[in-house]
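Removed: one protein chain of the complex. Kept in place: all other protein chains.
Moving on to chain A:
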Amino acid sequence: MTLHRGRGFAAINYPIGMNLGGDPSQALVHSNPDGKFTVALSAIDLGQGMKSVTRQIAAETLGVPIADVYVDTADSDTGPHDMGSFASRGTHRMGNAVIQASLEARAVMLEAAAEELEVDAGDLVTDGQGNIHVRGAPSRTITTMAAAQAAQFRQGRTIAGRGIFLVPLSEVDPETGEMSPVTTFAHAALVVEVEVDAETGEVEVLDIQSAYEVGRALNPGLVEQQLRGGAWMGMSHAAWETTEPYYPDRDHGPVDFDHYAMPGPGDLATHHISVLERPAEDGPYGGKGPGEMCANPVLPAVVNAIYDAVGVRIDDLPVTPEKVLRGIRANGGARPRQAL
C-alpha cells in the first residue's frame, strides 16, 4: 500500500440570482390584532434557514421582537409570487422584498400609534421589545399590541405592507453574449488535502480549509451550518455520487440509498471555516447568502489535490478508484509532486 498525500486549491466567484425573464420576489407582511406579524412568502425553506433569516429581517425592520414574527411559506397558490428557492437567491431577493414590505407595515403601525398617543408619527421610535415611544420621552409609550388593536378596532386601519424586489431581465447581446444577470457575487477559496492509495486508487479527503465571503452573515450559526453541510456535499459530488456511473450508458444507475453512496459519518474530513463579512451594498442588511457555492469549489479542489498527490488529472466526475488507477497506469506509475 503506497499512500500519497496532495493538496489542491480552488476559488469561486458565485453569482446571486439568475436571468430567466427577470428575477422577482414578493413579500406580504401584516399584523394581527395581537400585534404579532405574519410574513407571507412563496419561496420555501428546505432546511437552508430562509424562514429564520427572513424572520430576523422582518423583526429588525418592523422594530418588534423576533418572537412576534411568523413566516408563512406554506402555499404558492395563495401566497405572493416568487421565482423560488434556488440560484443562491433566497436571502438576497426575499430579504430585500421583506424589508420593503416591513417598512410599509411599520409606517402604518407608527401612524396608528401616533393617533393613540396624539403625537406626530415622525417622532416615534420602536425599542425592539414590543413598545413604541416618543423619541427622547420613553414614558410616552404604547405597546405594538395596543397599537395593532387600536388600528383594528378603533381606527379601521390595516397594518400591512407589500414588498417586491426585482432584478429586471438583462438582454443578451447577440454579438458578444454579454449580459449582466446578477447584482452581486459571493466568493470563496479553499484548500483540500487528500490521501490517494496508489494500489487501490482510493481517495480519502482528509481536510478542508476554507474562507467564504457571504456579505454580512445575518445568522452566523446558520451560515456555518450551510457551509459545513455544503462542503460535505461537494466532497460527495467529487468522489462518491453519480446517477450514471457508465454514462452515456444508463446501466447500473443507483436506485436507492444503498446504491447512491454518499460519505457517511465515518468518512468525514475535518473542515476549518473562516467567514469573511463584507456587507453587500444592495443586500438586506448586507447579506448575500452562501447557497450553492458552499459545495461547488470543493470539487475542483479535490481533483487538483489528486493531481498533486499522484499526478493524475481527472476531468470526469465522480473520481472513482477505477479512474485513478487507469490514470496511474497510463502515466507508468504514481507521480507525486516533487518536494519544492
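Simple rule for what comes next: a residue touches a chain if its C-beta (ideal position, glycine included) is under 8 Å from a C-beta of that chain, and two chains touch if they have at least 3 such contacts; residues count from 1.
Note that in this section contacts and distances are computed from a predicted model.
Engineer: According to its UniProt record, what is the protein name of the omitted chain, chosen from "ABC-type polar-amino-acid transporter", "NdhS_3 protein", "Transport permease protein" or "Xanthine dehydrogenase family protein subunit M"?
Structural biologist: The chain we cannot see is, by its UniProt record, "NdhS_3 protein".
Engineer: Among A:V69, A:V167, A:L218 or A:A231, which one is in touch with the chain left out?
Structural biologist: In the full complex, the listed residue that touches the missing chain is A:A231.
Engineer: Of A:R55, A:H271 or A:K323, which one is in contact with the hidden chain?
Structural biologist: Looking across A:R55, A:H271 or A:K323, the contact with the absent chain belongs to A:H271.
Engineer: Pick out which of A:S25, A:Q48 or A:T183 touches the chain that's been left out of the picture.
Structural biologist: The single option touching the absent chain is A:Q48.
Engineer: Since one chain isn't shown, list which residues of chain A touch it in the complete complex.
Structural biologist: Here the touching residues of chain A are 46-49, 221-222, 224-226, 228-233, 256-258, 262, 264-266, 268, 271.
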